[in-house]
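Below: one structure, written as structure tokens.
With one protein chain withheld, the remaining protein chains of the complex are depicted in position.
Up next is subunit A:
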Amino acid sequence: MAEFDIEPGAARDSVLIASGSFDNFEQMSSSLEEIITENAVSSREDLNLIGAQADNGEESSSKAENGVEPEEEIENSVEWTSKKKHIFVLSTAGKPIYSRYGNEDKLAWLFGVMLGLFKYSRDSIKSIHAGDTTYVFLSKKPLILVAVSKTGESVSQLTLQLNYVFNQIVSMLTLKRLTKTYDERPNYDLRRLLTGVDRLIDHLLDFSETEPAFTLGAIQCLPLALPDRDSISKAIKDACSKIKNLVFAILLGNNRLITIVQMKKYHLHPMDLHLIFNLVLANESLKYSESWTPFCLPRFDNSGFLYAHVSYLADDCQACLLLLTVERDVFFPLSGAKQKIVEKLRINGGMEHINASLASLEESALAAGFPEVRHYLYKCKSTAQFYQPAACPPYARDRIKLMELYKRAHHKMHYSSRSLKLSFERSADEAVFSWDTKGFELYAIFEPLIETSSAIMSVSKLLNWIKKREDKLFHLNAYTF
């Protein structure tokens, strides 16, 4: 098989934190305080300010979004029970907070039952298995999250999704605020603080059904030639270098990462970046105006907000730029910086390159010269980035089926006490090759009748093909402010 000194896509300086498949969700940094103390002119004052501002910001944002009535639905119908995946969130006092389908208030009895099960089992309840239905419980103080799924996903995959839902809630409130709210008023109806978040959670759940990024814990980049990506990163770096306390500048388009420029020493976790992608994709309205929103990145620091200046580059370039800072009132300086970035990208051709890449889809494996490969996922572990070709028949219209194959393969490889190095599986419909090495993971789907030896040859060729194009398919050079 193919041997590399360095696996395709590896970089000296990763822009993202390398993620294990199911790493410790509890581990959180307290990066915010560090940034503020280090860069503060008068540190004490700033620190206090941030705390106060965080509260204000969130009060105003929740007010602004108030007034959205939950849709009416029939909660006792067959249609409701036959949904593939239900997600519920409740407080430890049993107050309904979120239900993916149906109105939480009408489901109050069900939330009561779930709380009962949670409380009465003397031992922490994890999952219930009933034929094709799996029930997963996750306790994240002060909330309880429950998934009811008929998708065939594993308990660990469903738990991961519940963690995402929890992080989505934290991203709008901060964990500090969430805990404080319940400490003070255990019976509080959190939905008052969360109006609008249910839409984000809805989108997150739909999004993760077809997007392998969540399962892999990685990010896919927009293909760009190395010098082009560098010049874009450099334009952002130059335009923002004078701005104090800017932590991350993220440029993305079409659900792909274009570049990240970050403050020295600080890195984004893919989980946080997924929430940012979700925020952008779930809000069409961001396209039409510059906006300013507080946003907590739970893996980066769950105790406080970053403030995000969000805007699309231009009407003729649908890439979204997010500038994240710890300062609460720098909208105008950041707006100015954005203008500078746009100007630079127009001059150095960056915008053209982005547009060209956005307009052309990824090649299918067939078009790249691998007729026997139907589809594949390649993940470079050290940089938490992955690549997938365009889906082609028989999966072009059935992304869900494709994702099911990958989820199953991924689960099998990472089943914690019995993880595997390699698996080759053959059914009447397809052959699935999974390979987990120190540097990378590869999942490839072949025609069902392929010979083992030709599958292995294809895998070798495929890895070489990726290696040759690594500087285009992956974000290799990290830029810092």
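Just so it is clear, a residue touches a chain if its C-beta (ideal position, glycine included) is under 8 Å from a C-beta of that chain, and two chains touch if they have at least 3 such contacts; residues count from 1.
FYI, contacts and distances are computed from a predicted model.
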Per UniProt record, name of the chain withheld from view ["UBC core domain-containing protein", "Tubulin polyglutamylase complex subunit 2", "Multifunctional methyltransferase subunit TRM112-like protein" or "CCZ1/INTU/HSP4 first Longin domain-containing protein"]: "CCZ1/INTU/HSP4 first Longin domain-containing protein"
Sole residue of A:138, A:155 or A:204 that reaches the chain not shown, by the stated touch rule: A:155
Omitted-chain contact residue, chosen from A:123, A:184, A:284 or A:315: A:123
Residue among A:98, A:135 or A:386 touching the omitted chain: A:135
Residues of subunit A in contact with the chain not shown: 1, 81, 86, 110, 113-114, 116-117, 120-121, 123-133, 135, 148, 150, 152, 155, 408, 412, 415-429, 452-453, 456
